[in-house]
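A single protein chain has been removed from this complex, and every other one stays in its place.
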Amino acid sequence: MTTPRTGRAPLTLHPDRLFPADPTTRDITRKIYQQIVDLPIISPHGHVPVEWLADDIPFTDPTSLLLTPDHYTNRMLHGAGGVELSELGVPVGSEMTPEQSRNAFRKLCENWKYFRGTPVRYWFEQEFYDLFDVRVRPSADTADEIYDQIAAKLATPEYRPRALYQRFNIGAIATTDDPCSDLSGHAKLLADPTWDSKVAPTFRPDAYLEPGRSNWNELTNNLGEVTGVNVDTYAGNLEAMRTRRQYFKEHGAVSSDHSHADAGCERLSDREAEALYAKARQGTIEQADADRLRRHMINDQAKLATEDGLVMTLHPGVYRNHDTQAFERYGADVGGDVPYAIEFTKALQPILDSYGNVDGFQLVVFTMDETVYSRELAPMAGYYRCLFVGAPWWFIDEADAIMRYRRSVTGYAGFYKTSGFIDDTRAFCSIPARHDLARRIDSAFLGGLVAEHRLDMDEAVETAIDIVTTQPRKVFKL
Amino acid sequence: MTTPRTGRAPLTLHPDRLFPADPTTRDITRKIYQQIVDLPIISPHGHVPVEWLADDIPFTDPTSLLLTPDHYTNRMLHGAGGVELSELGVPVGSEMTPEQSRNAFRKLCENWKYFRGTPVRYWFEQEFYDLFDVRVRPSADTADEIYDQIAAKLATPEYRPRALYQRFNIGAIATTDDPCSDLSGHAKLLADPTWDSKVAPTFRPDAYLEPGRSNWNELTNNLGEVTGVNVDTYAGNLEAMRTRRQYFKEHGAVSSDHSHADAGCERLSDREAEALYAKARQGTIEQADADRLRRHMINDQAKLATEDGLVMTLHPGVYRNHDTQAFERYGADVGGDVPYAIEFTKALQPILDSYGNVDGFQLVVFTMDETVYSRELAPMAGYYRCLFVGAPWWFIDEADAIMRYRRSVTGYAGFYKTSGFIDDTRAFCSIPARHDLARRIDSAFLGGLVAEHRLDMDEAVETAIDIVTTQPRKVFKL
Partner (left out) sequence: MTTPRTGRAPLTLHPDRLFPADPTTRDITRKIYQQIVDLPIISPHGHVPVEWLADDIPFTDPTSLLLTPDHYTNRMLHGAGGVELSELGVPVGSEMTPEQSRNAFRKLCENWKYFRGTPVRYWFEQEFYDLFDVRVRPSADTADEIYDQIAAKLATPEYRPRALYQRFNIGAIATTDDPCSDLSGHAKLLADPTWDSKVAPTFRPDAYLEPGRSNWNELTNNLGEVTGVNVDTYAGNLEAMRTRRQYFKEHGAVSSDHSHADAGCERLSDREAEALYAKARQGTIEQADADRLRRHMINDQAKLATEDGLVMTLHPGVYRNHDTQAFERYGADVGGDVPYAIEFTKALQPILDSYGNVDGFQLVVFTMDETVYSRELAPMAGYYRCLFVGAPWWFIDEADAIMRYRRSVTGYAGFYKTSGFIDDTRAFCSIPARHDLARRIDSAFLGGLVAEHRLDMDEAVETAIDIVTTQPRKVFKL
């Protein structure tokens, strides 16, 4: 299916990219954007390995930095370009020879046309142009030249992780961590007098809350060992969770993150919770009961949040590892995850009803099911103090979807019940481009409101600034 | 969470507000809008108390008129501004001192920024500017001044309900009424030689059609008493319903209105209907059976409509009183209702199949689940003579959603199988702004069709006029 594109064309980066074509709206948009373009990036949810920053390890080659960990790119190279994931160095950590790395990068360039209209292309263009000074469009003919240019840059001190972090003007970033992690990388950064930026771990207990999974007992045993708490009972498990959340908090965590098959959070009676937990520990729990227990455990995570103040974020509704053969060969997070329809109004009622008015409890809900924005999330976020509508996430963090999000949410939740942008990325170098894209679209949306006389200019500018400064800090308690 | 905004800025109202920014489209839009801006308002579904008009009682203060009954506003003050509902005079009828009323209004002004981009702000701007001659933007610093200005106006005869009704240029309005209401307010207006506008009651039997509700037997007893019909059998209940519908019709009603958890309307056999009804009267019906009986009763409401000609309107799919604590403290309709996904294609099949081609039967379906417009309602409305797609309702009666509605419905149902705008409001003074907003967006949509050479100008103007005159009169038999 590949149609390698050859030839040599210039790569440009227009200063007005993503701005509306109408001259009046574009001019207003440009003015709003100018007020926020240089503000520091706040990235409260992502997947950059803390070790990169703690140890400042130089990047070895363009492919392992730009391609291998980025399932956004790999899936399209696989699905449209017909490239095998193994050719791209997947899974992360595979040994690649210099030749293999170069060949993988060539695949990206040869299949460049398949990315037209996608955010992947948009992000790469900005990375290539701004960060690596590339001035030719990727193609079969320019692949080696671009590869060499990036490789040469990566060998310099200006392209080590900490230098890039400064260059990217990141004000705060969060990682995603296993509840039993010792967070040594975070401890190292906290203790480092030369490092003064916020790098917050995030408490991500998904696997520990799925009593139906094959490795759940093993994980739970480990939780017991790490905390020194007896986890033979559900009450013990809860206490162990409380302990680890506290540990995370002491290491700078501001939030816990949760992704399950649904958004349910219905409580069980204490007695039933203990009974199901006992079955799970014996390995005899049925999947339906495991789901019910998981929903109870999620409810308790919310309850713990009312105690310790960690912001709770939900990202439900993804069919993980849809392609089981690829999962068996390459593991998780290689592009084979697919969203499906999700329901929040009924599912979230138990925690909203119980904790929705508790001071300090904050809940941020992310979704790839765009239909819930105007139907469920914005109506609830406009009413419940605790609730914020998460920014478009994963597949939908691109220009048109972000615009649709603002158009769907603003009418009934305004701007101040939304989360601010999160990049959620494993592709470190794409962070500036991703945040910039969101700022451009938010400016365009606000510019449209001004152009249509729905908002005054001073209000639009203040809102744009708030969205990237005070608002994410408030929502994520940063 | 409140960030009171201070300062003093002008409040303006641009004549081109909500019109598209593109100069060509804006110019066309302006011309279309000019043809409809001054046409009388037809408001076939709403919640203004008939007593206001029947007795022409002066309004006491800005808060009890503008804030307390308006859950659109209160929910945002609560959810974004952190204001307690009780501070806003909720529930309606609470005693408020003048100081409390002033403080409540101040909350609105202090939290003005949270309404940016919402229709609430849009409506208030027009009310403040046009109706109360306010020329400063609401803020903590201008709150008292605006409050005093509005209060002074309300004390004059020009701001009594009937005077406002005339000033608003309302041609017809509908209220929403309990089936056992004696409709004395409507009778008074009908008998008043100085009143010549149509104020139609609406038959709203929801609670009487939910045999699973705790107060259903009480309501049903009352239905029997008011009608003098023996309601011990389902046949009797049906006869009592027929009687009350007739009573409403004699008092000017043109429609019945229905809001339940789903849109189902499947018939039972007569025998099963009687059996379930008997159980319900004994208080022993299960919820699933109560739902089945309710769907049968809805089917019979449609059947009665084929006899008496009342237009049937459906507004299903709302989780009422989602925040149970607020419900216990403040009662219903205080902002804690949340939509969810709804299905119409299968659910409505029984009544469309049975009555869809019966002369005179008319069904208007409203939804807050935007996904059904292009997928279910427009395809059905284009085919079934009886069916009209209701205008965007409640959370989605704002600029962007109305535009999405036209873009989703028009392709396969055109303009003439849509209902025309309804305001559905408890906020009397917002009626002109709400209808004006809809007219502006409809003009913008039509203007876009002309600008893209999809419609001739004379057709666009005729359509715009039809939408606010003949079309709602035809759909609601006004």
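Of note:
Chains: A and B, in written order; residue numbering restarts at 1 for each.
Following the convention adopted for this analysis, contacts are C-beta pairs under 8 Å (C-beta built on N, C-alpha and C of every residue); 3 or more make two chains touch, one makes a residue touch a chain.
As the structure is a prediction and not an experimental result, all values here were calculated from the model.
Set against the missing chain, the residues B:E210, B:E376 or B:D400 yield one that touches it, B:E376. For the options B:G81, B:P201, B:G448 or B:P472, the residue in contact with the chain missing from this view is B:G448. Touching the missing chain, out of A:P58, A:G93 or A:G117, is residue A:G117. Listed here are the chain B residues that touch the chain not shown: 20, 22, 24-25, 341, 343, 345-346, 349, 352-353, 356-357, 371, 374-376, 378-385, 387, 407-408, 410-417, 448-449, 451-456, 458-459, 462-463, 470, 474. Those residues of chain A that touch the chain absent from the view are 1, 3, 9, 12, 14, 16-23, 75-76, 78-80, 82, 113-119, 122, 137, 319, 322-325, 335-341, 368-371, 395-396, 398-401, 404.
By definition in this document, only the chains that are shown with their structure count from here on.
Mean C-alpha position of chain A lies 39 Å from that of chain B.
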